[in-house]
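Have a look at the structure that comes next, please.
Only one protein chain is missing; all other protein chains are in place.
Our next item is chain A:
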Amino acid sequence: MESILQVDNLEVCFRTAHGEVPAVRGASFSVRPGEVLSIVGESGSGKSVTSLSLMGLLPESARAMGSVRFDDRDLLRLNGEEMRELRGNGISMIFQEPMTSLNPVFTVGFQLMEPLRIHRDQSKKEAYREAVRLLEQVEIPEAKKRMEQFPHELSGGMRQRVMIAIALACRPKLLIADEPTTALDVTIQAQILDLIVDLKDRTGMGVILITHDMGVVAETADRVLVMYAGRVVEAAGVETLFHEPKHPYTQGLLQSVPNVDDSLYPLNSIPGYMPKPGEIQRGCPFHPRCREAVEKCRDHHPPSFAFGTEHVASCWLGEEEGEAHGGSSAG
């Protein structure tokens, strides 16, 4: 199927006191309608920066290069106003912290009607009716009463539902969810994920789901992107990834489930730490932590190797079995 989003060779650099540091390095991937693409990786691997660059929401100190095709347009070439018209409309995003993501001084109704009034030019009355419908769609009871309430009157789970309703108000083709359940209780987590998957099935939108949690990946993702130090190191369908991971980093992640970043489950299978952006490194960025590293890994960055359709990994171990896939990165 035709993809709705096609990212090629995305690079994001930050200007900092220590010069330019690359946070994302040559990431390529695509999202198709009706699928959940999950992005996993340790903290600092570049997941959020990648998603913010799709939204045009990077801070001013950041520079994004490469190409991000959405709806026959390259988002990285759009001006500020064109990008603004797309946000909350063609592409929407929800964030990790439902407690702080809603504006405390405006009612739920106001915040929910806002995208409808901006992008759909709806009158107050139309927007109100549509907003109530959206609240019902995200299974919030007593929708009309909620419209008048303020965020502090809602629980975390409810607020995240409101965020989802806001994100879906203009029926986007792509929803980016950056760790939407990390801050929630386990039972609420499952409900929110079910809701997202259910809404995706109904609307046919594509979803990028960023998470630390391999359990979440297993349950919701169709395809998975594994990021390490700003690079996509492996990409595969969810079944393939769990059963035949090619990259030693992915294998390590799978052994360290349930939660990559949970301090209760240290990454004992992957000792060492991920290099920070700008840290000078040669060869494969993972080789200092890799049990299977060989001489070559120290000196040469591995290109992407393809293993059948839809499965690529950037590791020298795949050189024999895989097929050179061009570039130095998977996707």
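Throughout what follows, contacts are C-beta pairs under 8 Å (C-beta built on N, C-alpha and C of every residue); 3 or more make two chains touch, one makes a residue touch a chain; residues count from 1.
One rule holds in what follows: contacts and distances are computed from a predicted model.
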Item to complete: Just go with whichever of "Electron transfer flavoprotein subunit beta", "OB-fold domain-containing protein", "Ferredoxin" or "Nickel import system permease protein NikB" UniProt uses as the name of the absent chain.
Response: "Nickel import system permease protein NikB"
Worksheet, complete the sentence: Considering the complete complex, of A:62, A:78, A:118 or A:306, the missing chain is touched by A:118
Worksheet item: Which of these, A:89, A:203 or A:281, touches the one chain of the complex that we don't see?
Response: A:89
Worksheet item: Per the definition of touch given earlier, which of A:16, A:43, A:103 or A:255 contacts the omitted chain?
Response: A:103
Fill in: Residue in contact with the excluded chain [from A:134, A:163 or A:227]
A:163
Response to the item:
On chain A, the omitted chain is touched by residues 55, 57, 80, 84-89, 92-93, 95, 97, 100-106, 114-115, 118-119, 150, 152-153, 163, 166-167
